[in-house]
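What you see is part of a larger complex, with each chain still in position.
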Amino acid sequence: MNKLEMTEKIMVAKAEKQLTWEKMGKALGCSHVWLTSVCLGMNSAPKDTAFSLTEYLGLEDDVAHALMVYPTKVWDQAVPTDPLIYRLYEVVGVYGETLKEVIQEKFGDGIMSAIDFSMDVDKIEDPKGDRVLLTLNGKFLPYKSW
Amino acid sequence: MNKLEMTEKIMVAKAEKQLTWEKMGKALGCSHVWLTSVCLGMNSAPKDTAFSLTEYLGLEDDVAHALMVYPTKVWDQAVPTDPLIYRLYEVVGVYGETLKEVIQEKFGDGIMSAIDFSMDVDKIEDPKGDRVLLTLNGKFLPYKSW
Amino acid sequence: MNKLEMTEKIMVAKAEKQLTWEKMGKALGCSHVWLTSVCLGMNSAPKDTAFSLTEYLGLEDDVAHALMVYPTKVWDQAVPTDPLIYRLYEVVGVYGETLKEVIQEKFGDGIMSAIDFSMDVDKIEDPKGDRVLLTLNGKFLPYKSW
């Protein structure tokens, strides 16, 4: 079973059981953002999480095995078109140099890891329009001299 | 005076006075991330902030006028090359579909605004290696049906 | 049922019943432009509209569910080739800087939303050749300083 079929199976089971990613994350004791990325095939799950999830959703072992496979991460277009994803791309374009200035001033020459990394999404209710709060948390990696 | 010359002038003054973006932000009562983006020419400053900044740095009025100009936001390459900025681009590629799933589950069909938007950078000290905490805060905009 | 199959079913029913988008919009009490975008899979329909439409066209519930799904908006080519669509792209290329000048002079630094947005198409009869009148109506979003 490949990652595409795995995602399909999970999506159908999630819809039938009327679950949300948030409920699933809580039930399995992990971040619902990370869990979503695993179910969409962009991260691999440790064995425990993989089998807990398939048990929770009533899916066969093949799905668990597919969840454990290390994915090849591919995206289609250098410039994404979907407006929600484009806005994130635009933030990188508009604020990339700014973040470089500010992070390197605080930490020295180096980068924020996208591997030793976690992310969260929260909803802030606001009478003028609810707000999305996105939190990225990555280890700082200093450039090495050798 | 165009934005490039403005940035140059500010950078020199900042270096001579041994300031940091953080100190400058505190002195002017605004976010240092936003202030950096203004000084790099990716946002315009309101009149008050523009003149407070040039006074604080001892720069002439021309710089204040350049700070107030509405910028045309341009970046050079569809795929950024600098490693710090690329990691952010990679996060959009790897987690873009995940964020779409999670945000639209919590808020409905729509996007997180990159205009009615703010951003912050914090340093979390950690004996295993300090961490960068990036916070993005954008208004949710629901798609309209009409 | 995915969006492609949904569009196919609607197109066949529309052709069999010899309907136009305009008649369908009027019957459902909504803009025919918006309705077209929903049926082509570029917008999601609220539950009511989705079921009114499938009832009106005599289609099964699966189509209504597909209409309610939040779409991922994707287009194939950075530069469109079909002449009707290219002319619109050309207008953005030729008049993009002009619109930036004029809108920001009238509203300040910010953008016209493509999300809190509606659009209309009218026919102006003219003996020298009928004219297409396209109306775009989007909320102005000012850039935030923070």
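In this document, chain identifiers A, B and C correspond to the written order of the chains, with residue numbering beginning at 1 in each.
In this text, a contact is a pair of C-beta atoms (placed from the backbone, for glycine too) under 8 Å apart; a residue touches a chain by one contact, two chains touch by 3 or more.
What you are looking at is a predicted structure, and each value in this text was computed from that prediction instead of being measured.
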Given 3 visible subunits, total identical subunits the whole complex contains:
10
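Simple rule for what comes next: only the chains that are shown with their structure count from here on.
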Rounded to the nearest whole Å, what is the centre-to-centre distance of chain A and chain C, using the mean of the C-alpha atoms as each centre?
30
Approximately how many whole Å separate the CA-defined centres of chain A and chain B?
23
If a residue has to touch 2 or more other chains to count, which residues of chain B qualify?
97, 100, 104, 110-111, 113, 116-117, 141
Write out the stretch or stretches of chain B touching chain A in their complex.
20-22, 32-33, 36-37, 40, 42, 73, 75, 78-80, 82-85, 87-107, 110-114, 116-117, 119, 121, 123-124, 126, 128-141
Considering the complex alone, what residue numbers of chain A touch chain C?
79, 81-83
Give every residue of chain C touching chain A within the complex, in rising order.
72-75, 78, 114-115
